[in-house]
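Sharing a structure, written as structure tokens. Questions coming.
The complex is shown incomplete by one protein chain, all other protein chains being positioned as in the whole.
Labels for the chains are A, B and C, by order of writing; each one numbers its residues from 1.
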Amino acid sequence: MTSTVISLEAVLEKADQYRNWGKWGPDDELGTVNNITPDKIIEAAALVRKGKVFSLALPLDAGGPMTGAYGRVNPIHVMLQDGGDVASGAQEHLAELRYTDDAVYLVLQCATQWDALAHIYHEGKMYNGYGTEAVSSQGAAKNSITAVKDKMVSRGVLLDIATYKGKPWLDVSEPIEAADLAGAAEAHGVEVGPGDIVLVRTGRIGFVRERGSWGDEYSGGPAPGLAISSSEFLCERGVAAVATDTWGIEVLPNETADVFQPLHIILLVNAGIHIGEMFDLEALAADCREDGVYEFMFVAPPLTVTGSVGSAINPQAIK
Amino acid sequence: MTSTVISLEAVLEKADQYRNWGKWGPDDELGTVNNITPDKIIEAAALVRKGKVFSLALPLDAGGPMTGAYGRVNPIHVMLQDGGDVASGAQEHLAELRYTDDAVYLVLQCATQWDALAHIYHEGKMYNGYGTEAVSSQGAAKNSITAVKDKMVSRGVLLDIATYKGKPWLDVSEPIEAADLAGAAEAHGVEVGPGDIVLVRTGRIGFVRERGSWGDEYSGGPAPGLAISSSEFLCERGVAAVATDTWGIEVLPNETADVFQPLHIILLVNAGIHIGEMFDLEALAADCREDGVYEFMFVAPPLTVTGSVGSAINPQAIK
Amino acid sequence: MTSTVISLEAVLEKADQYRNWGKWGPDDELGTVNNITPDKIIEAAALVRKGKVFSLALPLDAGGPMTGAYGRVNPIHVMLQDGGDVASGAQEHLAELRYTDDAVYLVLQCATQWDALAHIYHEGKMYNGYGTEAVSSQGAAKNSITAVKDKMVSRGVLLDIATYKGKPWLDVSEPIEAADLAGAAEAHGVEVGPGDIVLVRTGRIGFVRERGSWGDEYSGGPAPGLAISSSEFLCERGVAAVATDTWGIEVLPNETADVFQPLHIILLVNAGIHIGEMFDLEALAADCREDGVYEFMFVAPPLTVTGSVGSAINPQAIK
Partner (left out) sequence: MTSTVISLEAVLEKADQYRNWGKWGPDDELGTVNNITPDKIIEAAALVRKGKVFSLALPLDAGGPMTGAYGRVNPIHVMLQDGGDVASGAQEHLAELRYTDDAVYLVLQCATQWDALAHIYHEGKMYNGYGTEAVSSQGAAKNSITAVKDKMVSRGVLLDIATYKGKPWLDVSEPIEAADLAGAAEAHGVEVGPGDIVLVRTGRIGFVRERGSWGDEYSGGPAPGLAISSSEFLCERGVAAVATDTWGIEVLPNETADVFQPLHIILLVNAGIHIGEMFDLEALAADCREDGVYEFMFVAPPLTVTGSVGSAINPQAIK
């Protein structure tokens, strides 16, 4: 379906055009999250009108979308103390109280998640020009997701492309162009501007649920998603972040034969726009279709794992 | 300092008095989080007046407060791909794009965190009467923290007991009685009611920072904290949750010779009030002292680890 | 292929007949490993005639046989320090020396492994009558694999059933009866007696290699393997341990409609015979076919993980 073949040069041109390195100083680690001003936060809170909260997180468990490729396994949850210990008398050293306890081995980008600005490199540089030495085995010294630990609070806007196109879900490899984003915004009656966090729905999680399995493609395979032209919409409006309900936000196969995930290079490396992936937008979208309101307060704090280059999150859309 | 010795009978009496089992039906897994109504959420959002966000999370890293006792180790962060791989050419199978990736072994209650209602048992029962078979090695089938995945959005109130008592921080083993909570609320000009989430500051994280180490006592040792009488304040007002800046919310040594952590039995097991621990309240408290406003919107979504009995969190206080 | 349906009663009868509880005292945690006498060890060492060592271990990596079912994931190997850190200058705090370091998350029975006597229960009891309280979330207080940390040194005997039956490998679900074991021993010119460790080859790892994948069945699925009658051969001869090149030693589907893995109940729970699984016997078997010698010194020490109920191992057959 992704018929247009776009050249590396065209990608690099857009990367140049939208590059924000140095815009907020040589030490900046926030990128367009800088566009979330105090007024924006106040504006976001004012969108809470019916007191309804949507969790946009997939469950973190062994049934998740990961295949194990490249070390990305699903979460491994282990109990350190459980009800069996309570029942068997293993805690009788405690007076009256009994407890349970647990831990998880969590690949930080295994499900609903933020990519940190440190997640992607191009030609040896990440956002704001930091080099490869900035991410050692000890983690990221620059652009860790912890840089935004108190920043992911803003106005959220849902652009439900599947509904806009009159479908329950987009087809595999169906591209979302800038015009689709603009058209959906208009149809939904919302404007998108600086500091907004844009959630783009393809409906693929709905498809996966109906099928009853993640299938071969949901994680790492062909997917509908943002085309390179979408950068025009996102970068020119100064959005703080963009997320989809797919594994990698981009249309796959990519439009580029000689660049893998070109939008990551434009958005994350150059423009400094944070990327969210595998957001479960199904219940939120149903509500938006029902009340016609596609904007809301959005709060999605990352875990504070020092030096981490991404974070599993439980994003909250509050209407 | 905890001079009053309170009997097991007195604890059980309070447990009986404040027990909410069955109040929201036999299948309830929310407890007093049920008190967070849509109106409460709208009221919370209306408290966002200056557009300022505070992250209340400690860093998740090897320098955290855990000692390893009972399997509670500090977070272990590992890089699956890092800048060294980008530089060495280990990713040359990818076209143009290069990436970093990571994972964490995370004890779910190792730092700033929620206790799930499944975290504590008394006499073989947890909140709402569920038995020990409800938490196996596969996790909690009832009262997992995931039950509140879209519920931890409400009005937050800071009760800064240290400031109220005219100290930078409370002494080790200094109890916080119901009267202290009421006095601080009055001094701060706030009322506490149903569905509120109450954050109680002892100042001990400030003390730890000044000392430059967690010391022997911060995790698992003697601490200032809530006395049993505090349950009168918290339960009678119907708060949704209560959190402190200490490891276990309660005054330690406990006031009870024959019950360990008696308030956990009253609040978590019986009243169904969620408990938060190791919240970093220092920056928030400084701001509240400055502007005199001790209420705010509070958003603290747990991770969605299926069956988990607690969750590391990054709570957001939004003023 | 497993046509005979054997009743629960028949299984229990054999379990009774071969039960060794109390035989080596009420505190015994070794079972028939007690049959490995000093003379047996000397006899084993005398079998080292050509100075050739065979490692019988599968590789421990992401390409292993585990499917993730029941939490049994393949090993997760992570680098704590690597060559990229050396190259990038991340270790310049060290004088001259540079290093690499690593860790693994290892499900202890994910590949070539010993089952501890604590691995299996029947009617609430494991070997020697220890109850369920003996294995809490803190591990096994009795019958841990660490009980044999200096015991897995003995004479090894290979019974190559596939070769004996004139096949490269047994068919899925092909049973190995007592008569097959006796016949193979005779054909190989070996006797099996007290304290021996018997390695039974089905050839399925050879099949998997030829096919190029573990397939659906290798881990957890249908398999050739030991039939219930094999217990007559193994228990009456007093072998210390028995291992196969399949995931669970037994023929699957089992011969029993109402008992899962009945031989585990007879051998591990009752007779106290340690069980080894997923031993890679291909190279060893080729050598035995060549020189006609099916006995050797066998050394397979478990890891010393305190309280563990199994252990990944790298067994050494020394001829």
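Annotations
The definition used in the following text is that a contact is a pair of C-beta atoms (placed from the backbone, for glycine too) under 8 Å apart; a residue touches a chain by one contact, two chains touch by 3 or more.
In this text, all values refer to a predicted model and were calculated from it rather than measured experimentally.
Among the residues C:60, C:234 or C:251, only C:60 touches the chain that is left out of the figure.
Among C:20, C:137, C:202 or C:270, the one in contact with the hidden chain is C:137. Across B:80, B:126 or B:140, the single residue that touches the chain missing here is B:80. Contact with the undisplayed chain is limited, among A:31, A:83, A:156 or A:206, to A:83. Of the residues in chain A, those that touch the hidden partner chain are 78-80, 82-85, 87-88, 90, 103, 105, 137. Interface with the hidden chain, as seen from chain B, comprises residues 62, 68, 71, 73-74, 76, 78-82, 84-85, 88-90, 105, 132-133, 136-138.
Even with one chain removed from view, chain C keeps its contact list with that chain: residues 8, 37-42, 44-46, 48-55, 57-61, 63, 70-72, 75, 77, 79-84, 86-87, 94-109, 111-112, 118-122, 124, 131-140, 146, 149-151, 153, 256, 258-262, 264-265, 297, 299, 301-310, 312, 314-316, 318.
Throughout what follows, only the chains that are shown with their structure count from here on.
Counting the residue numbers that touch the partner chain, chain A and chain B have more than half of them in common.
Between the CA-based centres of chain A and chain C the separation comes to 45 Å, rounded to the whole angstrom. Multi-chain contact residues of chain B, defined as those touching 2 or more other chains: 79-80, 82-84, 87, 103, 105, 137.
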